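Working notes for the structure below.
Apart from one protein chain that is not included, each protein chain of the complex appears where it belongs.
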Amino acid sequence: MKVCRRITFNSAHRLFNSHWSDEKNLEVFGKCSNPNFHGHNYVLETWIDGPIDQETGYVIDLKKLKDILNDEISERFDHRNLNLDCPEFAELKPSAENIAVVIWNILRSKLETKFSLSVKLWETENNVVEYNGI
Amino acid sequence: MKVCRRITFNSAHRLFNSHWSDEKNLEVFGKCSNPNFHGHNYVLETWIDGPIDQETGYVIDLKKLKDILNDEISERFDHRNLNLDCPEFAELKPSAENIAVVIWNILRSKLETKFSLSVKLWETENNVVEYNGI
Amino acid sequence: MKVCRRITFNSAHRLFNSHWSDEKNLEVFGKCSNPNFHGHNYVLETWIDGPIDQETGYVIDLKKLKDILNDEISERFDHRNLNLDCPEFAELKPSAENIAVVIWNILRSKLETKFSLSVKLWETENNVVEYNGI
Amino acid sequence: MKVCRRITFNSAHRLFNSHWSDEKNLEVFGKCSNPNFHGHNYVLETWIDGPIDQETGYVIDLKKLKDILNDEISERFDHRNLNLDCPEFAELKPSAENIAVVIWNILRSKLETKFSLSVKLWETENNVVEYNGI
Amino acid sequence: MKVCRRITFNSAHRLFNSHWSDEKNLEVFGKCSNPNFHGHNYVLETWIDGPIDQETGYVIDLKKLKDILNDEISERFDHRNLNLDCPEFAELKPSAENIAVVIWNILRSKLETKFSLSVKLWETENNVVEYNGI
Partner (left out) sequence: MKVCRRITFNSAHRLFNSHWSDEKNLEVFGKCSNPNFHGHNYVLETWIDGPIDQETGYVIDLKKLKDILNDEISERFDHRNLNLDCPEFAELKPSAENIAVVIWNILRSKLETKFSLSVKLWETENNVVEYNGI
């Protein structure tokens, strides 16, 4: 049985590779390499797979998952500049793929090992990524 | 090839454990334990996996699946109180997880064995569960 | 300039007219008259019309409007049975129309008179009402 | 790591089996067999599974995928009559299932073999199919 | 008090002006002039403005409006070719604007004069029109 809680957060980011020239960054990342940053309303679905607890009828209490998501994800990334404010992206480009990996690793450490974990992250209504740790 | 039909239905429910005190129910289920019930617009996606029939181009005629969903799910649960009106939940807490299991079992018995079945159930726009029989 | 904050809340309700027979209630209200209640995920848009404050760039701070909506609407109606738990509907049928009127009256009394107010309420994804006090 | 790009296209189609009588076509395909065609706003999600490129932080540059989708899918199917304008459906009924297979085959030939491919196609907001080549 | 019922229908259409050359039609209408038609999932919101009936709590019973919309709109336009199957568009280009006018006129004649009427029609998720008779 899989259960999911959806949240949103708003962040600024910029994609660029510090080993490349500005020209190469512009060629590869286009408008995403704007040095002054741009931003997104990210939508995050956190999917947990595990057995139903017979006493509660829940896989996991989604209120508890909501609290974890608030403390670990919204507090860290909402209304932040991912490149400047978040040490997780000091050396890592904040592409949707890398953000999903970072979020997965944070959440994995907060969840019991009996649960499988997958995250789905919308950067825009047309661009989505999904990561399950593999 | 997987195909899906989406429906909605509106139900009331209450989460509580009859072996627990009111205090413990309130602690675990919060506002969901309100004795007078609350409700949801449930959204159900029914996913069927099977081969394409060459004569029709269909895996299954979605109009037939729509009829099954109407007769077996909407007729049973739409505009009902899951705790009071539905014998399926006489002994089972109507959490989203358990509702998905009940729906999966009902639909499984109405579909040919050549089809795999998975159901996805939104309780709110932020809370979703998914069940494929395992 | 109009600004809007959207919230959701989950409630149970039942439509019936105590001056009518059960048969007439069933004829007029159909499945909505189920004596055990059913429920909805209501979506509420609160629209406020007023001038922009030059110091803040806001018509109204939407965080303050969010707090008003939480204290006055979510606390009152979320995870409640509108017929049984809410004195506003002791004598008033909790149709989407009447819920919108009740919400409009509550919010009107909490907002400065310089603001115009309109509320839009989705009962399902296909049924919506809108009320501006007239 | 899976990444997805979403596009939409608008097409007309008709479902009928040329080996059947008009009566049988009407019986099986219902209103979908209307000889003058009807149409849909199709929504296509293209999911690609592969490793993250460390230099870019991307699995695949979604702008390149957007270009492939524009050249290979939108140019072919947008504002077309699938039965009359598209040789892919000269002998093949343009059911959602068959359209998904055709799109998967086109995209598979344009993508590097290191990527896995899956497509999800909405015919209406309630009817969806998904195909991953198996 | 305004109330709304949302429906969807799927139709094929083509935009062209029979007094113009093919070149001019292509220049003005672009891909929309494809002689073999293309199609859309239209979404229609029907908004009715009137007083609340105290006996029912309704402006209008949305189940009755649903029946009117089914009989007068879905039966006429769903799974049809607007140009070929629908006499309303024999002399009138089936642009979203004209479809809205036709629908408004049909519905106006079926509703009591105490109600004001407005219709909102999505041709795609990005193109919408709204008409209130003026």
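By letter and in written order, the chains are A, B, C, D and E; residue numbering begins at 1 in each of them.
The rule is short, and it goes like this: a residue touches a chain if its C-beta (ideal position, glycine included) is under 8 Å from a C-beta of that chain, and two chains touch if they have at least 3 such contacts.
If you're wondering where the values come from, they're calculated on a predicted model, not measured in any experiment.
The undisplayed chain touches these shown chains across the complete complex, A, C, E. The omitted chain makes contact with just one of the residues E:E45, E:D61, E:D78 or E:E97: E:E97.
In the full complex, chain A makes contact with the omitted chain through residues 8, 10-13, 30-32, 34, 36-41, 78-81, 84-85, 124-125. Although one chain is not displayed, its contacts with chain C can still be listed: residues 1-7, 45, 47, 52, 55-59, 61-63. Not every partner is drawn; the one left out touches chain E at residues 15, 17, 28-30, 92-98, 100-101, 125-131.
The working rule: only the chains that are shown with their structure count from here on.
If you average the CA atoms of chain A and of chain D, the two centres end up 29 Å from each other. The geometric centre of chain C is 41 Å away from that of chain D, both derived from CA atoms. Each of residues 30, 125 in chain D touches at least two other chains.
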